[in-house]
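Below is a slice of the complex: some chains, not all, each in place.
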């Protein structure tokens, strides 16, 4: 809900919209029974592998954007479903992790440097 | 922009907010140079593997929610960065893929059935 002037307006945020559509798709097919967290984590890995295959033996610029969008969409779909399973707020967990990473990768040490935090 | 009454209001959607913070984090560290699409696809796979490790040898309910949130956040982070790299609208690509999947998995054939579309 957003207060504008004297009235409240419901602003459906776009992540909620996506998740709603994903759950509807799942429930129409009665697939909730298969979607335990472990298999959702598997699904993310399977889709991540399919995304990776697009880049295999190739330079980044040789890869077809259209196909990337499809495989990336699958990863997002299962990632949103797993987040929903645990009642995670996606914005919240990403920003929390970002703050943790800011500690691991202080700007002065990591600037222009691709090393892992334990090698900085 | 959202039109409410006679006025326009800017409603920053939450995906844009996340991406903005991710880009800021990246640019403060001058990491754009490393973030080509191929390595971002690798990063998603690396993080997906770390998520999977939490479930290894375990039943879904034995897994720590806190850790899942961190690994899932990393996957989202790189997935959003890859989407940004190609100027994908995340909501759009997920919903487009969902429509494709609706064709591959018609409700009557796939209801309560975990088979892959080419085995239905």
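For reference, chains read A and B in written order, and residue numbers begin at 1 within each chain.
The working rule: a residue touches a chain if its C-beta (ideal position, glycine included) is under 8 Å from a C-beta of that chain, and two chains touch if they have at least 3 such contacts.
Remember, it's a predicted structure, so these values are computed and weren't measured experimentally.
Q: All chains share one sequence and 2 are in place; how many are there in total?
A: 4
Methods note: only the chains that are shown with their structure count from here on.
Q: For the Cα fit of subunit A against subunit B, please give the angle of the superposing rotation, nearest 5 degrees.
A: 180
Q: Looking at the complex, which residues from subunit B come into contact with subunit A?
A: Going through subunit B, the ones touching subunit A are 2, 4-5, 9, 11, 13-15, 17-18, 21-22, 25, 28-31, 33-34, 36-38, 41-42, 44-45, 48-49, 51-52, 54-55, 58-60, 63, 65, 68-70, 72-77, 79-80, 82-83, 86, 88, 90-91, 93-98, 100-102, 105, 107, 110-114.
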